[in-house]
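Only a single protein chain was left out; the remaining protein chains are all shown in position.
Read from first to last, the chains carry the letters A, B and C; within each, the first residue is number 1.
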Amino acid sequence: MDHLGFIAAVYLTTFGVIIVLVAKTVKQGRDLASKVADKDKPWT
Amino acid sequence: MSGLGARPISISRVARVIATKDLRIELRSRVVTNQVFPFAGLVMVMFAFALDNDAVLSRVAGGLVWLATLFSLIILVQRSFAVDSADGALEAQRVAGLDPAGIFIGKAIAVMAQLVVLEMLLLLAAVVLYRVELHISGVVLLVTCVICATAGLAFVGTLYGGLTAGARGRETLLPLLMLPVVAPVLIGATRATESAFTSGGAAVSDGWPWVGVLAVFAVVFAIGGILSFGSLIEE
Amino acid sequence: MSLVVDFRDAVVVFNGFPALAGATFQVTRGEVVLLQGPNGAGKTTLLRACAGLLPVVRGSANVLGIDLCVDRQSVRARVGLLGHANGLFADLTIRENILFWAQVIGASTDEVTATMHRMGIDGRIADEKVSLLSAGQKRRCALACLVVRRAELWLLDEPHAGLDAKGRDEIDAIIREASSFGATVLIASHELERTKGLATRSVSVVAGQVQ
Partner (left out) sequence: MTSASSTTTQTFTAKVATPTTRLVGAMAIVSMAWVVLGGLFVTPSDVNQGDAVRIMYVHVPTAWVAYLAFIVTAIASACWLLSRKHAMGFDRVAGASAEVGVIFMAMTLLSGGLWGRITWGTYWAWDPRLTTTAFLLVTYIGYLAVRGLGGSLEQRARRSAVIALLAVLEIPLVHFSVLMWRSLHQRASVLSGDGDIKMDGSMLTTLLVGVIGFTCTFAWLVMHRSRVLAMQDAVQSSQLDAALQDRASESAGLK
């Protein structure tokens, strides 16, 4: 495969950033969900 | 004290009084004249140091004039709101229920007047320092371009200046918010000015479509500002 | 008697802090009410809420018959707030500052001259830059702006602060005169002795509530 470095860089950063973003969101959500009463969660 | 109670206040009256007030303050304090104009001239000299080539300078003179204008616009707008924020006068205007659209138009007109003087000086500096040549045929284009570009810059500057003045202590946000928005003015005014200078072999007639862009820009942000200024200066 | 200010269990939040925590408070037309209480009790917030500057997040609040929970804009033209800042343009003269407000609302130059005379800021001093004036002169100039604007409800936050005895007397005289012309006045002040003589009633603001 030509330009392997470039292609790998694109895939790694893109999916890496998405994974970090998802992980951060999940963690924030867990922390807050245990502190906020269920009545303040309109989606339930 | 012949009776109490508010009288109806028209937008145009508010705009006129505010513009007069801002210009009178400038005539008294001379901050823009004594500090912003020299700053803009200094920027023009610095460009010459950085580019260090007469041919290049006269080719890009139009762009440098408008870049120096944009930098000065930031300071000018900050000054325009600083005279109001210093002793709570902007708040006093809000408390007094002055129509925000009137405040917006008035301040924009005052900024426009100061910008036009600044641009005249910068164009003169370009002729003197960068050796550009301006023919009679280019003068009409240049004047129209300056008027349209100045209106657009003043409206956008006042709009975002109001936002950052409303959120006290966040004046550093102004360039970040304002510069991307005025990019079309930089592009359009530069091309039109280059045509007027016929630099790089441009024809004067090439400049007119750009003046159209500048006019559309000014109208769009005048309307946008009139509609939204009130929401932005609230705390 | 018409109610000029009618707050019921009003909560006003300032910087995430409930500076007014369920205040109930009424003022009828023509009263001069002294608000007393320790610093941080919510006096300034109460005045700023009356001026429609801060949103009332809970409870109800009516000023001059306008519901502040619905419309904070239209009340503003009819009240005058003098806070810690004077709201003057430092580079303009007294006359130009007062003329600014007169021109905005369309008052005549005669009214400006008369007001300046009554406030004792006419003559040579009228054409001095505001930045060169004493604190008392600035305060009188700010009050003159309220007079020219014909505010129906005066909200004065520590109007005596930073003034000498003579300046304080002059402020008192201005407030008495405004009241005699039918303006309703709310004064937040630590100058209890002085202001009690001025006020028709005094209330205390403690921990965000009016007692």
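Everything below uses one rule, namely that a contact is a pair of C-beta atoms (placed from the backbone, for glycine too) under 8 Å apart; a residue touches a chain by one contact, two chains touch by 3 or more.
Quick caveat: nothing in here was measured; it's all calculated off a predicted structure.
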{"item": "Touch partners, limited to displayed chains, of the chain removed from view", "value": "A, B, C"}
{"item": "Hidden partner chain, residues of chain C it touches", "value": "11, 13, 15-18, 21-22, 55, 57, 206-209, 211"}
{"item": "Residues of chain A (touch criterion as defined above) contacting the omitted chain", "value": "1-4, 6-7, 9-11, 13-15, 17-18, 21-22, 25-26, 28-30, 32-44"}
{"item": "Touch residues of chain B, complete complex, unshown partner", "value": "159, 163, 167, 170, 173, 176-177, 180-181, 183-184, 187-188, 191, 206, 209-210, 213, 216-217, 220-221, 224, 228, 231-232, 234-235"}
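The definition used in the following text is that only the chains that are shown with their structure count from here on.
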{"item": "Category of the chain touch graph - line, ring, star, complete, other", "value": "other"}
{"item": "Cα-centroid distance, chain B relative to chain C, in whole angstrom", "value": "36"}
{"item": "Mean-CA-position distance for chain B and chain A (Å)", "value": "43"}
{"item": "Whole-Å gap between the CA centroids of chain A and chain C", "value": "52"}
{"item": "Chain C-touching residues of chain B, taken from the complex the two chains share", "value": "1-7, 9, 13-14, 17, 20-21, 24-25, 28-29, 83-84, 86-89, 91-92, 94-98, 235"}
{"item": "Chain C to chain B touching residues, read off their complex", "value": "51-53, 73-81, 83-92, 96, 100-101, 103-106, 111, 115, 129, 145, 147, 149-152, 177-178, 181-183"}
